[in-house]
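So, subunit A:
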Amino acid sequence: MPVPVSLRSVAIGYGSTAVVKDFDLEIAAGEFLVLLGPSGCGKSTLLNAIAGLSDLSDGEIWIGERNVTWADPKDRGIGMVFQSYALYPNMNVEKNLSFGLQVAGMAKDEIARRVKRTAAILQLEPYLQRRPAALSGGQRQRVAIGRALVRDVDIFLFDEPLSNLDAKLRTELRVEIKKLHQELGSTMIYVTHDQVEAMTLADRIAIMRDGVIQQLASPREIYHRPANLFVAGFIGSPAMNLVSGALVPKAGKTFFRSELGTFELPQSAPQSAEERAVIAGLRPEQIVLGTASGLPGFAAKVSVIEAMGPDTILWCEAESGVFSLRMPGDFAGAVGDSVTLGLDLANASYFDSASGKRL
Partner candidate 1 sequence: MRLLLPSLTALLLVSTAQAQDLTAEVAHSWTSGGEAAAVKVISDAFTARGGTWVDWSVAGFESANAAYISRLLAGDPPTAKTAVAGPEVTELIAQGLMNDIDTAFHAAVPDGVVPQVVLDAITMDGKVYMAPTGMHAGSWMFYSMPVFEKAGITEAPTSWDEFFAAMDKIKAAGLVPIAWGGQSWQEGIVFHAVVLSTIGAEAFTKLYKDSDLSVIDTPEFAEAVNVFGRMRDYVDAGAPGRNWNDATAMVIRDEAGVQLLSDFIKGEFTTAGETPGIDYGCALTPSTDSLIFLADAFTFPKTGNADEDKAQALLAEAVLDPRVQADFSALKGSLPIRTDVDTSGLDACAQTAIELVKQDKIVPDAAMTLSPAINGGFKDAVGAFFADPAMTSEAFIEQYKAAFANG
Partner candidate 2 sequence: MRDPFPATARGQRPQRLTTARIGLYAFLLIAALFFLLPAYVMIVTSFKSMGEIRSAQIFSLPQMLDWSYWLEAWSSACAGVNCNGVSVGFWNSVKITVPATILSVLLGAVTGYALSFWKPPGSKLLFAAITIGGFIPLQIFLFPMVRATAALGLYNSLAGIVLVHVVFGLPLTTLLFRNYYAAIPVELFKAARVDGAGFWRIFYALMLPLSLPMLVVAGLMQMTGIWNDFLLGLVFAGRDNLPMTVQLNNIVTTTTGQREYNVHMAATVLTALVPLVAYFVSGRWFVRGITAGSVKG
């Protein structure tokens, strides 16, 4: 049974330093929520608090209908997967999976049944008698997930579970976790600093910085409509191209003036009645090559070409800085080519220069 989780005015601090202050977050039943942010932003601290592994200095945590603020971890109906796997080195896989059930005093045959089922889901049958030291990284992480799975918990907590794996395994396990969520429908809270994981897994992403949520929204929204400069810069690879300039009203229209020139903004872009300093953010795919597109353009020179396979990242140097463009995989060009870049100002994001907030 998926249950909602609710953090209400939560504050967490060690001594006099507050890591998280007055934090509110509602996680719907069955939702996959990702807490994303740079290290030290408080996301792991928050996860530990939800798990009951660190104490709150203020506020409440509700899971389902229960206030669990002071409940023991075991009474919260949670399972947790750690970055370091945290498998019990002295127990084999089977014991690792069954330990929590044994603690709970479950009947032996029920334990065996559950371990069997979990092992089947995660394809761990061949390894049940092995110690963690004899497992590969991917297998270890599967056991760690299994340890949560076996206990039939309502809520899964993931603390950067894939960080210690190589790229290929990471992708594989990511898909597995996604599938698991689709099958179980459990509430999952997932902490990571990897935006690809966040984008691919999350129903909603909470982007955090210094203990404060910068934006809480669907991956699509966060990518296309970042709430502020921090989110804009943090999400997307390569990062958004930022152009400082100003919105200038003129004859009922709004123009974007910058070192690259002054361009008229379409109606879909923010309008302004007075001149104000802004920063325009353009995703690499929002800058196009050539003038044929009819977009306002400027001259630049190709400095680096990164062929990624499916697409190619083009780094171009203009007078006012470096711009990145996403090109198709079969892009043919050479370093040193002179090009004209076009800006898709209609779909760009605009942020207030002073506050960094989206307009």
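Selection criteria: all candidates are chains of the complex that A comes from, given by their letters.
Convention: a contact is a pair of C-beta atoms (placed from the backbone, for glycine too) under 8 Å apart; a residue touches a chain by one contact, two chains touch by 3 or more; residues count from 1.
Remember, predicted model here, so these are calculated numbers, not experimental data.
Undergrad: Looking at this complex, which of 1 or 2 sits next to subunit A and touches it?
TA: That would be candidate 2, which touches subunit A.
Undergrad: What does subunit A use to touch candidate 2 in their complex?
TA: These residues of subunit A touch candidate 2: 48, 51-53, 72-74, 78-80, 82-90, 99-100, 103-104, 144, 147-148, 151, 157, 159.
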